[in-house]
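Comments concern the structure below.
One chain of protein is taken out of this complex; the other chains stay put.
Per-chain residue numbering starts at 1, and chain names A, B and C are given in the order in which the chains are listed.
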Amino acid sequence: MRKEKNVDDRTKARTRTVSWKDPVTSVEAARKLSGLEHLRRIRDGMTPNPPIAELLGFSLTKVELGEAVFEFDPAEYHYNPVGTVHGGVAATLLDSAMTCAVQTTCPAGTLCTTLEFKINFVRPIVEKTGHLRAEAKLIHGGSRIATAEARLVDGDGKIYAHATTTCLIFS
Amino acid sequence: MRKEKNVDDRTKARTRTVSWKDPVTSVEAARKLSGLEHLRRIRDGMTPNPPIAELLGFSLTKVELGEAVFEFDPAEYHYNPVGTVHGGVAATLLDSAMTCAVQTTCPAGTLCTTLEFKINFVRPIVEKTGHLRAEAKLIHGGSRIATAEARLVDGDGKIYAHATTTCLIFS
Amino acid sequence: MRKEKNVDDRTKARTRTVSWKDPVTSVEAARKLSGLEHLRRIRDGMTPNPPIAELLGFSLTKVELGEAVFEFDPAEYHYNPVGTVHGGVAATLLDSAMTCAVQTTCPAGTLCTTLEFKINFVRPIVEKTGHLRAEAKLIHGGSRIATAEARLVDGDGKIYAHATTTCLIFS
Partner (left out) sequence: MRKEKNVDDRTKARTRTVSWKDPVTSVEAARKLSGLEHLRRIRDGMTPNPPIAELLGFSLTKVELGEAVFEFDPAEYHYNPVGTVHGGVAATLLDSAMTCAVQTTCPAGTLCTTLEFKINFVRPIVEKTGHLRAEAKLIHGGSRIATAEARLVDGDGKIYAHATTTCLIFS
């Protein structure tokens, strides 16, 4: 899965093609299932990955009550103009993980939406940083409002970014 | 620039291919120029767009001292599993705009890095929302620390998301 | 209103006595009035200042639809262990102003509660900084969720801290 690193950076092909499934299928599935069931189906490939996950190259790898983990491999196509992975990519992963951690607590017939999140960047991320995990946990689960936190870590547990969120739960 | 909307959503092709230039070129350019000059060259196409901007389909359209604007057209490839543009896309645009607003104040030989940002989502974004602008302004410009704010708005000035950031400036 | 500054700091009396009215009176008033009317009564002294405002020495001086201003004079009793006004004091003022800016939009029979706020400190505040204003404005006013922003400024408009908030509105 990890790319070769010894290719000449100045001459390698710089193109990416992605494809995705109609997201409406997933939206309809979401309405009939509890959050936990819906997310497990995405994790297991029974409901297609959303377009943004295909585009940025990340996937949901763990779903438990109050917990969710997304993973990705930093790549040049994530880069900002200063030669590191754009903060928005880390934000997308952490936001996904936090919202899903909240969603695991939502019964069928309810939806959750992200009101806000806040993210700190504590180390730069580059292609050779290697595989990263966005690990999220519920902090407070209320009937209308829930909060969660997440950390973007490498295999050694080193933190690259961390975040918190506030979500609204409604029928 | 805007895509046809009357295609059948269930059968249309769902694939996206992007290409980008070696980001090292841009990084080297950044070192020799002031932030304002560097960003103007990106805006004018003299320095290539960073990979993430090609991937997500956004571009820098305005650069003034203490100000920056990025624009994009929301598309299905930005969608999350609930059928709206992923919050991480809005975050990427607003983060870009805020960091660039700070960068316009950085003399040659200094760099700025985003320590953190915080984003609020106040309206859902879908493909038919149409063209959006992420408009950022410097709030406080210090020698070591700067803060900025940004809003994601449509052509009528309606707000979809807003954010603030803290950046570190260093030699 | 401003204190004498030429007293010897090492020998001056360091004591503060405050008194306040039963806050229940204010709470009952809040239930029957619109947010705008309720806050105007506090501004005009017809409803007593809340205890925290007496304790920290701040007061509501402006209330308009979507706007609120609180003011205070930084004093030694606000100091933290490094000899400046504690960030929590600026936070209390900005939080008050932002929540009130939202509350001005709430009809009678609804209440608003602060879900979260985020504050940046951009300049230290000391006693001789002098009179400061926490000026807040509504950013987005929805039926359930509202957001606002505020800045702590001196008479010249110089910014000392700035913040944003998310509030929940309910019946």
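Quick note on the criterion: a residue touches a chain if its C-beta (ideal position, glycine included) is under 8 Å from a C-beta of that chain, and two chains touch if they have at least 3 such contacts.
What you see is a predicted model; the values in this text were computed from it and never measured.
**Q** So one chain is hidden, and I want to know which residue out of C:L56, C:V69, C:V102 or C:I169 touches that hidden chain in the complete assembly.
**A** C:L56
**Q** Which parts of chain C are in contact with the chain that was left out?
**A** Residues touching the hidden chain, for chain C, are 9-10, 14-24, 26-27, 30, 38, 42, 47, 50-52, 54-56, 76-83, 86-89, 91-93, 95-96, 99, 111, 113-121, 124.
**Q** Given the full complex, what residues of chain A touch the hidden partner chain?
**A** The missing chain touches chain A at positions 118, 120, 122-123, 139-140, 142, 145, 147, 149, 159, 162, 164, 166.
**Q** Considering the entire assembly, which residues of chain B contact the chain that has been omitted?
**A** Counting only chain B, the missing chain is touched by 115-116, 118, 144-145, 166, 168.
As a convention for this text, only the chains that are shown with their structure count from here on.
**Q** Can you give the whole-Å distance between the Cα centres of chain A and chain B?
**A** Between these chains, centre-to-centre, one finds 19 Å.
**Q** If you average the CA atoms of chain A and of chain C, how many Å lie between those two points?
**A** Chain centres of chain A and chain C, defined by C-alpha means, are spaced 37 Å apart.
**Q** Which chain A residues sit where two or more other chains touch them?
**A** Only 115-116, 118 qualify.
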